[in-house]
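With one protein chain removed, the remaining protein chains of the complex are shown where they sit.
Then we have chain A:
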Amino acid sequence: MTGTGNVVTPLPFPTAARRELGDQQLRHNLRKATHTIRDKRLRVVGEVSDWEQLRVAGAAIKDDVLARLPDLLEQFEAAATAAGATVHWARDAGEACAVVAGLVRATGTAEVVKVKSMATQEIGLNEALEAVGIQAVETDLAELIVQLADDTPSHILVPAIHYNRSQIRDIFASRMLGVDASSLTDDPPALAEAARRHLRSRFLSTKVGISGANFAIASSGTLAVVESEGNGRMCLTLPETLISVVGIEKLLPSFADLEVFLQLLPRSSTGERMNPYTSLWTGVTPGDGPQTVHIVLVDNGRTDTLADEVGRQALRCIRCSACLNVCPVYERVGGHAYGSVYPGPIGAILSPQMSGEGANRTLPYASTLCGACFDACPVRIDIPQVLVHLRQRGVDDSRGRPSAERTAMRTMSYVMRDRRRYAAALRTARRGAAPLRLVAGRRGALRRVPWPLSAWTSVRDAPLPPKQTFREWWTREHSS
């Protein structure tokens, strides 16, 4: 099913990137944050002697899941149902939001607490709930910052990565109800304390919690949420009703498979040996936690992605965001430039595959193909390979239409097919370039030429042809 919701990019990447690059503070914040996390990740990954074996196993387990997905989905549904959960299915973002809104309305409550979840961001759940009069309170610190600032997330793991501490302090001081603005400092522990006080009473009284899941165990119907602050535990434990929105690719065949992913994920995402809290629950446990448990399985473009032989490896993704943190492009433009809730290298291959048409076609070009993302990926997604594949697909799709680039390439191919034609063309180019050598000076390159060639020189130099070719040099050197 073609994906909808917040995976569809509203603007072409180059346009959005230019806008973001104008913000110097943003670039400073991103550079500081991504370099901090990079160093931490390298340190804790270096501690693990069998890291590469874990990566290989992680990739294979996910490929195995994709190969057996229909059976595993049915197995998961049966096991979760037997454990007391109710399983729902949703084809796209709108359907998923409608299911969740219906479930919340049935409880009669007008406020829900949320654990940070990419799936609910992807389907635009908060906006959909608001439209029917239900307020969704984000409880993850970074999500809370973004929600209070009326902004959108810019990173998979740390949606507020684009803010520094003093900007966060200002957001809290002006937008957080009941906060004492005059005494609030930008000391991180003070900001964490403010969030704790702000959310405490909500945790203890709200009747409905909404979460995603990092992993779903097919054999037992178990869900897992990996988190740091304890807001997840609050939302998963204290409400009477729990609704979890889960992408269909989140499955793992068995509980034992967690031994691989719970080693890969924390070290790759926050650069910790283990995150502070991981919760696992299986349906309903009498006397412990929510007594009404719903699970919404979401497609939203995942089956489209699965259908592409090369691109389907993107579905291995465990949303660690290591690829964002090492990406030279992400570090400079930030998450908003990608338009989708999935930014960075993984977003550049996931968003266009999930949502297909439109501005998303520009995302596979948002990369230098340096390969750092593949090295960092804990499930060995060959992101550069998929980027090139998607570029190829984009080009193939528009082969019928005329374009200046294709005309130029066709001419070039005609000229280069024949040695004499090629040599003649070079001579002509050299003669044509002769008067320009004065302008070019010693660099031998033009910095600015008039339209339409200015499209080239606006971002790079145009080198002039050399004074002689290798063949000419060779002939002269060996003629005597």
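Assume a residue touches a chain if its C-beta (ideal position, glycine included) is under 8 Å from a C-beta of that chain, and two chains touch if they have at least 3 such contacts; residues count from 1.
FYI, contacts and distances are computed from a predicted model.
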item: Among "Peptide ABC transporter permease", "L-lactate dehydrogenase complex protein LldG", "FAD-binding oxidoreductase" or "Thiosulfate oxidation carrier complex protein SoxZ", UniProt-listed name of the chain not shown; value: "L-lactate dehydrogenase complex protein LldG"
item: Sole contact to the chain not displayed, among A:T9, A:S279, A:T292 or A:S367; value: A:S279
item: Candidate in contact with the missing chain, chosen from A:A160, A:I243, A:V329 or A:I383; value: A:A160
item: Sole residue of A:L26, A:L258 or A:C317 that reaches the chain not shown, by the stated touch rule; value: A:L258
item: Option from A:V104, A:L238, A:V341 or A:A366 whose C-beta touches the chain left out; value: A:L238
item: Touching residues (missing chain, whole complex) on chain A; value: 1, 29, 32-34, 36-37, 40, 49-50, 53-54, 56-57, 60-61, 63-64, 66-70, 73-74, 83, 88-91, 95, 139-142, 145, 158, 160-161, 164-165, 168, 188-189, 191-193, 195-196, 199-200, 203-204, 220-222, 228-231, 233-234, 237-238, 248, 255-256, 258-260, 262-263, 266, 270, 272-282, 285, 287-289, 297, 299, 303-304, 306-307, 309, 312
